[in-house]
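One chain of protein is taken out of this complex; the other chains stay put.
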Amino acid sequence: MRYLPLTDADRSAMLARIGAASIDDLFVDVPEAARLAGPIAGLPAHASELAVERHMSRLARRNLSAGEAPFFLGCGAYRHHVPASVDHLIQRGEFLTSYTPYQPEIAQGTLQALFEFQTQVARLFGCDVANASMYDGSTACWEAITMARRVTKRDKAILSAGLHPHYVSLAKTMARFTGDRLDAAIPDLTPGAPGDDMARLLAAIDGETSCVVVQNPNILGHVADLSELAARCHEKGALLVAVVTEPVALGAIRSPGEMGADIVVGEGQSIGVGLNFGGPYVGLFACAEKHVRQMPGRLAGVTADADGQRGFVLTLSTREQHIRREKATSNICTNAGLCALAFSVHLTLLGETGLRRLAELNHAGAVAAAERLAQVPGVELVNGAFFNEFTLKLPREARPVVRSLADKGILGGVSLGRLYPGEAALAGGLVVAVTETASAEDVETLAQALEAEIAA
Amino acid sequence: MRYLPLTDADRSAMLARIGAASIDDLFVDVPEAARLAGPIAGLPAHASELAVERHMSRLARRNLSAGEAPFFLGCGAYRHHVPASVDHLIQRGEFLTSYTPYQPEIAQGTLQALFEFQTQVARLFGCDVANASMYDGSTACWEAITMARRVTKRDKAILSAGLHPHYVSLAKTMARFTGDRLDAAIPDLTPGAPGDDMARLLAAIDGETSCVVVQNPNILGHVADLSELAARCHEKGALLVAVVTEPVALGAIRSPGEMGADIVVGEGQSIGVGLNFGGPYVGLFACAEKHVRQMPGRLAGVTADADGQRGFVLTLSTREQHIRREKATSNICTNAGLCALAFSVHLTLLGETGLRRLAELNHAGAVAAAERLAQVPGVELVNGAFFNEFTLKLPREARPVVRSLADKGILGGVSLGRLYPGEAALAGGLVVAVTETASAEDVETLAQALEAEIAA
Amino acid sequence: LEEGLIFERDDYARTGVDLPEPPRVAGRLGGLERNRPIGLPGLTEPEAVRHYTRLSRQNYAIDLGLFPLGSCTMKHNPRLNEKMARLPGFADIHPLAPVDTVQGALAVIDELAHWLVTLTGMHAVAMSPKAGAHGELCGLLAIRSAHDAAGSDRSVILVPESAHGTNPATAAFCGYKVENIPATADGRVDLAALTARLGPDVAGVMITNPNTCGLFERDMKRISDAVHEAGGYVYCDGANFNAIVGRVRPGDLGVDAMHINLHKTFSTPHGGGGPGSGPVVLSEALAPYAPLPFVARQADGGFKLVEEETAGEDHPGSFGRMTAFHGQMGMFTRALTYILSHGADGLRQVSEDAVLNANYVLRSLDDLLEAPFGDSGPCMHEALFSDEGLAQGFTTLDIAKGLIDEGFHPMTMYFPLVVHGAMLIEPTETESKAALDQFIGALRSVAGRARAGDEALKAAPAFAPRRRLDETAAARKPVLVWKDEALPQAAE
Partner (left out) sequence: LEEGLIFERDDYARTGVDLPEPPRVAGRLGGLERNRPIGLPGLTEPEAVRHYTRLSRQNYAIDLGLFPLGSCTMKHNPRLNEKMARLPGFADIHPLAPVDTVQGALAVIDELAHWLVTLTGMHAVAMSPKAGAHGELCGLLAIRSAHDAAGSDRSVILVPESAHGTNPATAAFCGYKVENIPATADGRVDLAALTARLGPDVAGVMITNPNTCGLFERDMKRISDAVHEAGGYVYCDGANFNAIVGRVRPGDLGVDAMHINLHKTFSTPHGGGGPGSGPVVLSEALAPYAPLPFVARQADGGFKLVEEETAGEDHPGSFGRMTAFHGQMGMFTRALTYILSHGADGLRQVSEDAVLNANYVLRSLDDLLEAPFGDSGPCMHEALFSDEGLAQGFTTLDIAKGLIDEGFHPMTMYFPLVVHGAMLIEPTETESKAALDQFIGALRSVAGRARAGDEALKAAPAFAPRRRLDETAAARKPVLVWKDEALPQAAE
């Protein structure tokens, strides 16, 4: 078999060295009753590459991939063009097939790349420090809430109505077991509304509040100034946790850190990683230096070797589960190293200049698209300010419209009905993301199809 | 621009060091009249990856790729499944972006891989030695004819009727200028005919013959014993040049070297390289040790370094153009290093066991297909013996049949009318190749479509 | 040549992408326009390719040699898996795309789920956990949900001392108290002590089987029975499932929940520390509490995605969502590709060869290195040694660093905690006998030097990209990001 180097001759020689008569002798500690006599039932025997490739390709063809359709989906996962060199580099065996850098002398490649990643994330988010990645944005968000609890020793978190509903859902799941108190709400679809629930948040902060969690741009695409919120949090001894699900936005707008956020977490997928039907993605986590010892996850840091040469190591592991066990800041072990590398390579290729240009392109495309789509009779643009994603209010339920567009080969957006089932006030909402991968013709195709749908 | 690291600031600093006022000062030796004032007319400005990828993908989609259709084309280029690891390995930057190993101390990777390639080719062909590759099979074939001329000091080459017509065409082109004399013929499509023109070849060898060039399996798919031909050649002081366009066959049949060929050349595409619309491919070239100094092309050989460690170098370069100039054995410089590596990696993955199994699979599939297709009313199987390719004689012209099958999404074979335009006796010939990539359903699809075509 | 940091270059004006000029529009950023540079250096493509290629060469990797990290399962990562995961039909689909347009993706999840359930003999599987520790969390949340549903407020999870650190950390992360279970002298869970501790406050136990001493827990079924008897549930840490896949089904041993590290048993790449993927198989008792979303096969052969909307009717007991979207799809395609490639016969051979290789290492070294449980029966997929017998002042760390100079990645050091100076060696099934012989020779040489007190060993590694690195200094005054004096202005 192609992945197994032992020959039968090898196996015999090795059993002889071990002093075992047969391979079964090595499984003597498995109780008789638990031993399977033969191969797993139902699973076919080993197969050639060709046969497996045929099977998997057949399944892949049953999906409508984004490249085959005018594509406008966002809501936490964004399609950007990733340079070919990114995938080439992360597939280098030395990156792809290495482990968590526990032996730093022979893992400087990974460690230096992570150190660069941390610096990029910290600067992008406007924070002092960042860690070496989390699973994804949603889990990073919950980790931020628990960190705020540890820092403030309070357990009430106020979640913005603009926070991604999956992130809210995850937090609710966890809070049910940890006892954290969550104050959540659903967004307001009134066109012209401020687009975030700043007033509610400002009012809710009190002396028991551990943190306020606010997403920017938020689930409807709104962008907002967080400065006042940060000031109020700090006044009350709470932390401001900001969530960024579209980091490309930070090429155009001020970072949460600059606006006063204490912890900034995010989903790094939109830079370098690709859609992948939701995973693997990469969680970004940054905060103020003073809180670093309460931070979850791995950290690469600088040190020197026995010859005095600069080198990198994993550090502050006394926060981590393999040292602290039940007293760790988090149970996270494996994170998203390779996706963090992809993020970092892509961001290095972009650089300041490229990221800003990319953000400009996205914004310009989104503004043009929003204006075009708002001309469709019956459709209203909900947002005042936005980056590359905005929400339309349709005169009918948006979910069937989305499905009907898909039947025509158009991936036209995410309906709020899918994200907030049962919330009648949101059923008409359609969130449309417009990145550099959407052409003007794509927008026109969507506009005309939407018009036809609504007229139908 | 993404491939150009100099900034304008760099350029200014560098011009200052050079002592030039502007870049134009560095082009002063170009006569005024020959200088282009502005950018090349008609060519657009630089474009993003996304834009270029869109353009190229659009063109790629205008082709019917082999994976999308039942596929039976051969005649010198064969579709085999190439393991994913082959492409992964040859894309390693250290292989992909290195040069001809002129500095052996820092090119041992390429050199050792070429030495292994040479050994694999020599063993596969049953010869003493092999070179580090030629452009492709067709040019290797002409190089073999010129090498035979140098060895025998005679200039008449006899070409088998079964030699690929493109190879014959190339030889005719060159011979017109070099003065070599060629004795060529076209194949015989009579079902049950011996399948090669052994009798003609045996009769034609005389004291002026430099070599006989025979392909095995030949253009119609026939396989033949070359032993008698080799003996006759040697009796008359001529060399036997054997051509192999489907090296996978040698997993099942005896190699030309074993049958007495002096020079064996071939097209290595079918192992590791892929179809690529005809190029780049890799020419294989092997011969008896005594002729090695008349061999064209690069050779990797063993030596030792200053510490006595084994190492590899390019050797016998006194045969080559960069040393011998107009007295070189060939004008070849760049060869097909990366394709040779792909060939070698794939053959290493196959090994003796895998190559034999692969050859068995191909033969079994081809036999079954030949028997099924021969049942189509009006269709006759031309071949007695064959490996994975055989020729059908259709009751009507094959070219329009092939085109009509293609309209139905079936790539059904190569018509002899395309290869031998104007030869009425061959117009009914359809050469069908059946590799492991063709399924039994594919064969049935072809059989039924062929039946429909012929009945139409 | 040393490779500097991207921040140490004058590269703030460069970029490795070409983008068209944006059309002029009236911006709608609401006054939030960025007004300060971010501080992100850019590299053109040639520079970036060189930077990361050079960095990569500072790494050791499976592609370069044996990587015998015990409990980490560094096996070969097939390249077909990478190719399949990159098919646009898998890689370029959005998690919120209309369900009708992603039926192939749902089929992959369903098919992989089916084989995971089959291979483990369990009842159901939660596919969304993002890594092993996330899977542990999933399992414990299911256990808590089951107790909640039964109106029980049990608060203790029992964990053996030899457990992975994630076990106690996870239990704590979801609100449990953690208590240790003692081990017997032969390196296994002490059944009697465990049974004695069981009671109405114990929610469950977390057991690793094969355990981190590399031994199969012979009493696993009895442990499960006792725990069930006492009203608790059994969580099995599946990190070592690769030792038994195809030969033993955890479901037959009474396990209620177990995560499966797709990046260990099923060969998806570790990538320098992730991404992993940790689906959790569940017993019939815990299945009702599995998290959202999940994939359900419909009567017409199509697939449906059960999310918040329909969970009420389809899956009322679910404890809820534990991540955005559907889990590590990219890892699912790789793992399914691997399972289909190996098939039933191949997977069984995988565990046999993994165990054979580990025992071969154990018996080729146990004359020179102390194997604390060498008499406790054959090891499973990993071989455990202690630092007993090394010369005064020589440690496991010295042996590890010495191995680096011999061209090998070291084994896992100082884990499990129950053995002094533990060295845990897991060769995996994808190593040849020739590679093992080379490794054994190297380790014998280094161990011999450590026993003999060869001072030169304390200076190892000498032939690595770096000499020994000072981890204490790094932690004392952590430098976690690059800082430079003044950021240059972003160039246009």
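A, B and C label the chains in the order they appear, each numbered from 1.
Here, a contact is a pair of C-beta atoms (placed from the backbone, for glycine too) under 8 Å apart; a residue touches a chain by one contact, two chains touch by 3 or more.
Predicted model, so just to flag it, every value in this text is computed and none were measured.
**Q** Identify the visible chains that the left-out chain touches across the whole complex.
**A** Displayed chains contacted by the hidden chain, ordered by label: A, B, C.
**Q** Among B:A161, B:A238 or B:A252, which one is in touch with the chain left out?
**A** B:A252
**Q** Would you indicate which residue among B:P70, B:P101 or B:P187 is in contact with the undisplayed chain?
**A** For the chain that is not drawn, the touching residue is B:P101.
**Q** In the complete complex, which positions of subunit A touch the hidden chain?
**A** 1-5, 7, 9, 46-49, 51, 83-85, 88, 93
**Q** Could I get the residues of subunit C that touch the absent chain, sorted low to high?
**A** Within subunit C, the residues touching the omitted chain are 1, 9-10, 18, 44-47, 49-50, 53-54, 57, 62-65, 75-76, 78-79, 341, 407, 430-432, 434, 438.
Operating definition for what follows: only the chains that are shown with their structure count from here on.
**Q** Taking each chain's centre as the mean position of its Cα atoms, how many Å separate subunit A from subunit B?
**A** Taking the average C-alpha coordinate of subunit A and of subunit B, the gap between them is 48 Å.
**Q** Between subunit B and subunit C, what's the gap in Å when you average each chain's C-alpha atoms?
**A** Computed value for the inter-centroid distance: 46 Å.
**Q** Considering subunit B alone, which of its residues make contact with at least two other chains?
**A** 2, 48-49, 83-84, 88, 93
**Q** List, in ascending order, every residue of subunit C touching at least 2 other chains.
**A** If we look for residues of subunit C contacting two or more partner chains, we find 13-17, 19-20, 43, 45, 49, 53, 78, 80, 82-83, 491.
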